[in-house]
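All protein chains of the complex are present and in place, except for one that has been dropped.
Chains here go by letter, A, B and C, matching the order in which they are written, and residues are numbered from 1 within each.
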Amino acid sequence: MLETDRNQLHKLVEEALPELDMVIGWGQSTDSFQTTPVFVRDAKQISQLTLGPFCSQNLTGYLVKPPALDAAPKEGAKPIGICVKGCDSRSLVALIQEKFLTRERVRIFGIPCRGTVDWNKVGKLVDLSNVKSATVEEDVLVVDDSQTTHRIKLEEVLARKCYGCRYPNPLIQDVTIGEPATPRSTSIESSYRDVDRLDAKPLEERLDFWQSELDRCIRCYACRNACPLCVCQDKCIIESREPRWLTQRVGIPEKFLFHFIHAMHLAGRCTGCGECERACPMDIPVTLIKEKLNKIMEERLGYSAGLDVEAVPPLLTFNPGDTEI
Amino acid sequence: MAVKIFIATDQLDSVLEKLATKIDLWIPALLKEDKSGPTGFIPYEPGKSPVFERQTTLPTKKLLLPQVETLLRFEYKKDPEGGSTSSIVVDDARQVRPTLVFGARSCDVRALITMDRVFSQGPYVDPYYVERRKNTFFATLVCEQNDSKCFCSSVGGGPADMEGSHLKIVKLDEGYVVEALTKEAGSLLEGLGEAVDKAKDTKAGKIVKEASKRIVGDLDTKGCAEAFRNRFAQNDFWVQMVSQCLSCGVCTYVCPTCYCFTITDETQNLKGERMRSWDSCMFSQYTLEASGHNPRPTKLERYRNRVGHKFSYIPEKYEGILGCCGCGRCIRSCPVTIDIRQVVGNLKENSNEQ
Amino acid sequence: MNNNPYLPEMATVQEVITETGNIRTLRVTLDNKERMDQFSFRPGQVGQLSVFGTGESTFVINSPPTRKDYLQFSVMKTGEVTSRIHQLNAGDKVGVRAPLGNGFDFEAMKGHDILFIGGGIGMAPLRTLLLYMIDNRADYGDITVIYGARSPKDLCFTYEFADWRAGNVNLVLTVDAEFPGWKERVGFVPTVLNEEAPSPNNRLAVVCGPPIMIKFVLFNLKELGYEDPQIITTLEKRMKCGIGICGRCNAGSKYVCLDGPVFSYDQIRAMGGEL
Partner (left out) sequence: MTDEGPRSIAPADGTAADTQGIKIVGFLCNWCSYGGADTAGVCRFKQPTDLRVVRIPCTGRMDPLFIAKSLIYGVDGVLVSGCHPRDCHYAVGNFYARRRMEAFKAFLPFMGIDTRRFKYTWVSASEGQQWQKVVTEFSEQIHELGPNPGVRRQTGENSKVSTGLR
């Protein structure tokens, strides 16, 4: 099935490429299992494009970040093609919502998603240091580590965000590749299970949890830079000296505040794509912080980011009738 | 005859405990209770078991160049007469204790060969680094766990490379053979472990021999400095290589040889300190001038500088030594799987074509 | 310097001169009198001036080595540290790490005619060499200075112009646009350079100013027949350590703080790297 979809993607991209500046998609990285973003400008590169559960990166950030590939599109510039999964499409909607780009600027290749693989999880079951090949057969991940062939149920090694995913199918798109996917979750309750689990613990345990998790943070800012909605980028207050929110120290308070800043600036804007967590080299569940805020937004203000290009993020507006606790 | 001891696997903890009474002892360990989770070097505590099975996520760099350290402290003294600040006391805040890193890898130590040159080959000598370097001993594992991202042999090192190390650790099935490579390090081993019998010595010798024969990585770095210069102005090449870069600092923070730092002042009331902390050439602020001009305004220039620094500028400056130790950490940790081997490899390929 | 190159020497601000709306000149002396007496440097070398609690910044020592009552730094208010420096008054304490960098090769310049081209604050690094040459006037041939700024109010060292001329210096002053009471030249520095057109024979051009000025001045100098090695300039980069370690001020494998800031144009071309 993947093979058919891939062929369809290649065909559609080939047809569209002459009208486009480039197509941003996923391709094979230098190792045998992970994908890397590729920027197809030439028909010769189309064969690099791939899709499926290994395509974990959210590519929408490349559309807007300085130095964007095409930071200030010239008059009459060709649109950019981009491959999006369900969650990625929400980021795209959010970017259009916030007027970082217009719908016409992008040609969207929508890819229904059945979940993406979290290689950290696979690494717990298989030694990933010398993988020879990794493929997907229906719902089984087959990893050959040059000694044994491991067969792992995909469902066991998906990224954390996938288990509560309500929007596996792109919300905006020009073309769809493959059959629509069935959502794993359909309600708030089943979308925020990890948040609820932590919330069920006593306050002190929660503090302990975050203290020990955030202690590992090396302040490399991968989570920030991977986030498609962290649009301030080089002007981020985390690095600014005036005003000086943070010093260069690496105590836990500094790390706490850094993650507070990241989360609060995404409150009501985060689409839960999980890029921050995926990018973290220290395996910190950074998306969980934002998930809590997303849950608050949903429960209290009935808002989920990245669903509607016309909607205004809830913290950028108000309602005189809002009530207090 | 060099001091050589054997530590049985079940004796390791008690030996480390004894070692820790002689010297500050650091071991590679899990940073999260998860056997495949991130690892790094931490101060030894009884009961903490070292992770020798795989390379650590974070290198030993911070032991010689902490992520944050105090360069000096100052204090404004109020003038009792006028009430205005009149004098400042500046004090050099150094203090270094002898430290042993038990379970480093040859790539970690190889990085120091680069760092040593930068920090001590002048004309200015960095006293903070130099003093730490003098007081830090490395007990290095003969590496048998190289993976598909390692390329130490490509940059002048190798799995059994002991240059710069003070002790050599060979892991056998039943324990560890530890051999002192310097006299000072030998005194650390006094009274620890048991004698190495012939059989174990032979076994260890065989492991070392095999490891030193192994070629890890197939990157050819010959002539990369020149190839880089040729590629420098080819914008298209760099667009192709690093369009996916996120400009985050992961590669530089996990890199054992990335030493660039910034210096900042922090004060509270009348006291303060001048700190130096890791900086990253991947960040825009790193080179941003007060006027607003930035010589490296986009990720292309910044990534190019990283490659250039390691494979062209450092070799030019220091007799061909590369600024890369081949540990592969930047490849493993990169969120968008940029592979520096590919970039360096491509420097030479068809460099005259474009 | 002491054996810790990061440790500044304590110094006292002796005098603050307001040059223009955003440029001030500080004259400082090292608190250790012996050190101050022994202090020697080459024109063009720089110093790190620190205000403890705010940070350090690099400035050229623009007093010449031949006049050692004080070390002079001219500072344009642009960022965090420079803003703080502008708040300093006589008697305040600062830290100084100096001398750093390479400086001008004034020995090799002996016997040559010299052309100084400065714009705005860019006159500061030239001033040290100029005064050095005035103090050793016999060693050098013709000295022409083309100095320009946006308006007469933006010219630095106005109080010294008479002294420069008295030192047998051909001083050409220019401002970008007409200004009431302005009797000197009007026009951009590169244009005035073409009008003056000093012969490149046995002459060295020393250029410093804003990047855009440098760009056009270089172009015009080439037109006038100056060869790359005849053109000398000072580079500017963000600096932290000042001693060639922290990594940020490199252009190719050269560090501006250590191997510079003075480079000839052919050196700059050979270096490669971002400017």
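As a working rule, contacts are C-beta pairs under 8 Å (C-beta built on N, C-alpha and C of every residue); 3 or more make two chains touch, one makes a residue touch a chain.
Because the structure is a prediction, the values reported are computed rather than measured.
S.K.: Determine which one of B:R105, B:R132, B:H166 or B:R229 touches the chain that has been left out.
M.R.: B:R132
S.K.: Sort through A:V195, A:L229 or A:A305 and give me the one touching the missing partner chain.
M.R.: Only one listed residue reaches the unshown chain, and that is A:V195.
S.K.: Out of A:E156, A:E189 or A:D208, which touches the unshown chain?
M.R.: A:D208
S.K.: Pick out the residues on chain A that sit against the missing chain.
M.R.: These residues of chain A touch the chain that is not shown: 195, 198-199, 203-212, 215-216, 245, 249-253, 256-257, 260-261, 263-264, 267-268, 289, 292-293, 296-297, 300-301, 314-315, 317-320, 322, 324-325.
One rule holds for everything that comes next: only the chains that are shown with their structure count from here on.
S.K.: Taking a step as a move to a touching chain, how many steps at least join chain B to chain C?
M.R.: 1
S.K.: Just give me the whole-number Å value for how far the CA centre of chain B lies from that of chain C.
M.R.: The mean C-alpha positions of chain B and chain C differ by 39 Å.
S.K.: In whole angstrom, what separates the CA-based centres of chain A and chain B?
M.R.: Centres of chain A and chain B (C-alpha means) sit 31 Å apart.
S.K.: Specify, in ascending order, the residues of chain C that touch 2 or more different other chains.
M.R.: 80
S.K.: Spell out, as numbers or ranges, the residues of chain A touching 2 or more other chains.
M.R.: 241
S.K.: What residues on chain A touch chain B, complex-wise?
M.R.: Touching chain B from chain A are residues 29-32, 34-39, 57, 61-62, 65-67, 69, 120, 123-124, 128-131, 213, 216, 218-222, 224-226, 233-234, 239, 241, 247-250, 275, 278-279, 281-283.
S.K.: In their shared complex, at which residues does chain C touch chain B?
M.R.: 3-8, 10, 50, 52-56, 78-80, 82, 91, 93, 95, 211, 236-238, 240-241, 243-253, 258, 272-275
S.K.: For the complex, give me every residue of chain B touching chain C.
M.R.: 71-72, 74, 76, 85-88, 90, 92, 118-119, 123-128, 229, 232, 259-267, 272, 274, 276, 279, 281, 286-291, 293, 295-296, 301, 305, 308-309, 312-314, 316-317
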